[in-house]
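One protein chain is absent from this view; the other protein chains keep their places.
A, B and C are the chain letters, set down in written order, and residue numbers restart from 1 in every chain.
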């Protein structure tokens, strides 16, 4: 299985029936394809809709329905639309149950850096700062390292998106919970050792007494 | 002509084509019946609509269309509806051109008291404070005195609705502009003398060099 | 996610000490069926009521107040409810009057995660008592803080079973903003339809804000 698909599948297991969910661009968007059967979530898109459906089929794009990446999408029955101030009222007001986003860096306090790399062209934070502050639960879904260099750190070195907001980190190597005591590895990918996860992580991991193997069958 | 009708007719002359107007309950509501021909104004009601039409005919009340007094009304073509926060966004944001309201007291600085009488049951300010601060132009339409006692004063004695907001006072005796120098009588009712207006007013009036007689023919 | 329930069930969520947001503007869009349920099926007391006007003498809020269950009111206009007027005379601390636009904005901010805002309304009046005054670009403003409820009772014209609501005409008033500003939101709907029957563009309140839906037994409006 592709790394990204593996991460997306595991992240989808975090969703509960009825959750209002906002998915970041890229890998997090793939989570929508793996929502467990019997579970209905409402996907919000910060540009102004709730009830995001599948990507529009080529040739069937509706120019009035786009997502936050500018892509043409569909909506499900019960969807609705609103302007940007109301959309971020939903987000900032704590009405989004879960947001799943990518990251450049996360640290042991749950600090998040996912909007700019120093000395590179700055794309702007878009809605990321609002989302991670406003959502009840923030899950980072990303590859464990960036071509071998650590992304999970003692302390973020890139400019922060927000302070102490991350609840969980889901990677190709494991599932980590952000706790008051630090980062706790609660699940590990099949065929990976705890030592390997630790070596790929820039801060000390607490290993759960009840460590499980990720099951995305 | 009835005093109130006289005042309402004169007040209606202040409206310009295209104005967004909010009329208070009571006498000011009568202004709507006297809008000059060829002039179209948009009446806003702070409970959440723009494009107020005539009062609903008995038996034809639409329960979904009421005004700020709870009365059943109609709407004109091009009307629209919105919630209270958006309604007061219109008002506070300076998008109402004129509000015409009654008053308990007005003073020479344009201070207004129109929401409570000390030691009487307090009805609450409703939307009055928002309206007089937000509207571009505030016109008071009222009888010149309250059964002989002054309502236009050196300084308001009742709790204020807002500070220095009144632009014009229209009464059964005259039309007064609030200027930097004080209250200037610019029009006088037919058959009334300047001395009578001054005697009915609790502060000194500046008499316009160009004093006209009110014409509501 | 069918949220339809009975009035009796829905009002069990009301607890003593709660702050309750009650939608409507006088009789327009008032959640009278739910309030009747509070009267009949709930004994919650020490309530703080947030309402534009606390209704009129003919409506139900006044009856709940007459049972001695309301300790505080936050409103903008109370001239049509003599019990609220009496409360204010007996104990000025028990009724907080907020200018109508300020009240609406405080509720909107409560739902939108804004802690407080600066408004020019109330400067130089008794409303400014105890509030920070601050000048921006030469104009004075008052700092007003947000309002949230433990529970909100609102009325809709049509609701689908997931809670998407259409509020017709001028019934949007405080209903549309209160729905966003409470931990638990009960809507009474004149008509309850299947999901998908309500036009996407007619949704005044997205269903995500709604926790329980009951059939309104009131008149239209």
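Basically, contacts are C-beta pairs under 8 Å (C-beta built on N, C-alpha and C of every residue); 3 or more make two chains touch, one makes a residue touch a chain.
Given the structure is predicted, the values throughout are model-derived calculations rather than measurements.
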Q: In the full assembly, spell out which visible chains the left-out chain is touching.
A: A, B, C
Q: Check the options A:39, A:54 or A:122 and report the residue that touches the missing chain.
A: A:122
(Q) So one chain is hidden, and I want to know which residue out of A:7, A:41, A:65 or A:176 touches that hidden chain in the complete assembly. (A) A:65
(Q) One chain isn't shown here. Among B:8, B:31, B:90 or B:165, which residue touches it? (A) B:90
(Q) Given that one chain is not shown, which residue among B:33, B:80, B:157 or B:193 touches it? (A) B:80
Q: Spell out, residue by residue, where the missing chain touches chain B.
A: 17-18, 20, 40, 42, 44, 50-51, 75, 77-82, 88-95, 134
Q.
To test your reading of the contact rule: which positions on chain C touch the chain that is missing from view?
A. 105, 109, 112-120, 136-137, 139, 141, 145, 166, 168-169, 200-202
Q.
I need the residue numbers on chain A that touch the omitted chain, in ascending order.
A. 45-49, 62-70, 81-85, 87-88, 91-92, 111, 121-130, 133-134, 159-163
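Here is the rule we go by: only the chains that are shown with their structure count from here on.
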Q: Once you've mapped the touching chain pairs, tell me: line, ring, star, complete or other?
A: line
Q. What chain is most central when centres are computed from CA atoms?
A. C
(Q) Counting only Cα atoms for the centres, state how far chain A is from chain B in Å. (A) 55
Q: Please report how many Å separate the Cα centroid of chain A from that of chain C, as a whole number.
A: 35
Q) Can you list the residues of chain B that touch 2 or more other chains? A) none
Q.
By the touch rule stated above, which residues of chain C touch at least two different other chains?
A. 108
